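Here it is, the structure, as structure tokens.
All protein chains but one are shown at their positions in the complex.
Now for chain A:
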Amino acid sequence: MDVTFFTAWIQEIIRVLAINRDRLTRLDAAIGDADHGTNLDRGFTSVRQAMSDTPPDTPGQLLTLVGNTLIRRVGGASGPLYGSLFRQLGKSLGDAQEVSLDDLAAAFATALESVTRLGKAAEGDKTMVDALAPAARALCSAARDGLKPGEALDRAAAAAAEGAEATIPLQARKGRASYLGPRSVGHEDPGAASSALIVSAMHP
């Protein structure tokens, strides 16, 4: 997987988030402050601009650029959280031109750690971690089992989607939704939903 692969991933994220902007904002209106879709769409629109201003040479450079842009341009909590995810992915991949499934799985695990450290969230708190953590595990076990990248990414996407759906019955323990207490039950977490979209966009 080279810079072309990762550029295609980011472009697919931009496309999918634009399509799902209103759905994410509706999910956020139920238990948050109704800006998740708009915030992410704005952030990734700036990412598109940044990528065309300075086209990155390596996967690491690209993902770092994505992270820094999200931190600067998204006004809500998803900015620093997704920002650290992508920045840490970029940092872990270093200046490699070509990334193996092993590298990606390891980088994803480290990036997940940096998100959980920043947000102090664990699985079951009804956050993006509920989609990202199963995806990270799926990538790691696929790498260990020697699967091809395509199949590994399929499994990661399925795991993230299942994880996002599994947030519906949970009561939120983090963020604006946690102020709602039991009333947060019965709604899919918008952060987990956007994470599932972001992971699924990695399909080759």
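One rule holds for everything that comes next: a contact is a pair of C-beta atoms (placed from the backbone, for glycine too) under 8 Å apart; a residue touches a chain by one contact, two chains touch by 3 or more; residues count from 1.
Following the convention adopted for this analysis, contacts and distances are computed from a predicted model.
Novice: From the list "Circularly permuted type 2 ATP-grasp protein", "Peptidase M16", "ABC transporter permease subunit" or "phosphoenolpyruvate--glycerone phosphotransferase", give the UniProt name belonging to the chain omitted from this structure.
Specialist: The UniProt record for the chain left out of view names it "phosphoenolpyruvate--glycerone phosphotransferase".
Novice: Sort through A:A30, A:L118, A:L147 or A:L180 and give me the one touching the missing partner chain.
Specialist: Considering all chains, including the one not shown, the answer is A:L118.
Novice: Which listed residue, A:L27, A:A77 or A:L197, touches the chain dropped from view?
Specialist: Considering all chains, including the one not shown, the answer is A:A77.
Novice: Hey, which chain A residues sit against the chain that's not shown?
Specialist: Against the left-out chain, chain A lists 35, 39, 71-72, 74-81, 83-84, 118-119, 175-176.
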